[in-house]
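Apart from one protein chain that is not included, each protein chain of the complex appears where it belongs.
On to chain A.
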Amino acid sequence: MVIYLLRRLGLALITCVFISIFTFVIIRLPPGDFVDAYIANLAASGSSVSAEQAEAMRREYGLDRPVVVQYGIWMGRVLKGDFGVSMVWRRPVTEVIGDRLWLTMAVSVSALFLTWMIALPIGIYSAMRQYSIGDYIFTTLGFIGLAIPNFLLALILMYLGFRYLGLNVGGLFSAEYAQAPWSLARVWDLTKHLPLPAAVLAMAGTAQLIRIMRANLLDELRKPYVVTARAKGLTEMRAVLKYPVRAALNPFASSLAYLFPYLVSGSIIVSLVLGLPTVGPLLLQALVAQDMFLAGAIVLLLGVMTVIGTLISDMLLMWIDPRIRLEGR
């Protein structure tokens, strides 16, 4: 078990290094270096930089040194929490991203939670009552859920909320809390605003997970150990929940890892539509404006968080499947 954990941890670290190299490449992708872009940016707004100043900046950022050294310097700064300066915002990247990272997490995790809460019971029901009316209804709803683009659903819900309930459903905060410092009241305000974007984002994933759960469970229900459980005299419900559902959760846990980045990238358009202060729209802006330090920071952070998500799903798998837990015992 310890070996398994260590190996996973090692792999996660290696993956993070690759993500950082990839990010570094992205940052250096535009022609010229960062200082050129900075000068051009300043020139566009009317101010100018002397050649000595530019040289000094290049030295400070190590731009006159070999690429590998540059990467090292950049990594050193990143590890200290310094992601450079955003050219568009003219502020440190960390300040620009600010709360957005945590808000993104909040939205994604609630969407994930909602996905599981809905998909698990429905998937189990559909498998246990295969070809029943309920199964057909859920299957149909599921396919509709898969087919509707979620930004469209967001628009429809906003329209309905505004038209019939008089609610302004956009954003993650009410107007009075949008710029306020963190407080219990602000957290509560956030909690009240979370369900809608979470539901919109959860829709497609839920439909997909219902299909996965149903198929997995149908496979497991045919296995002899289910007959064993029934032959013990357990109720059908208990027999199914304890044995085949547990086994069917296996691929479910692995899907956690890919759901997370899917939620973040899939949320860009929805976030724009709903006006969510998350990193998705920021990433889009940064890419359009070639604000490479900002874009790089976001890509790096999302990448690392995905790796952490994978680690969590690995640990879930370990908890679910004793064969992994006891490897090498």
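Everything that follows uses one rule, which is that contacts are C-beta pairs under 8 Å (C-beta built on N, C-alpha and C of every residue); 3 or more make two chains touch, one makes a residue touch a chain; residues count from 1.
What we mean here is this: contacts and distances are computed from a predicted model.
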Per UniProt, the name of the complex member that is left out, chosen from "4Fe-4S ferredoxin", "Electron transfer flavoprotein subunit alpha", "Cytochrome c domain-containing protein" or "ABC transporter ATP-binding protein": "ABC transporter ATP-binding protein"
Which residue of A:14, A:137, A:178 or A:326 touches the chain not shown here: A:326
Contact residue for the chain not shown (choose from A:24, A:138 or A:243): A:243
Candidate in contact with the missing chain, chosen from A:26, A:190 or A:234: A:234
Candidates A:31, A:46 or A:224 - the one touching the absent chain: A:224
Contact set of chain A toward the excluded chain (per top definition): 223-225, 227-236, 242-243, 246-247, 320-323, 326, 329
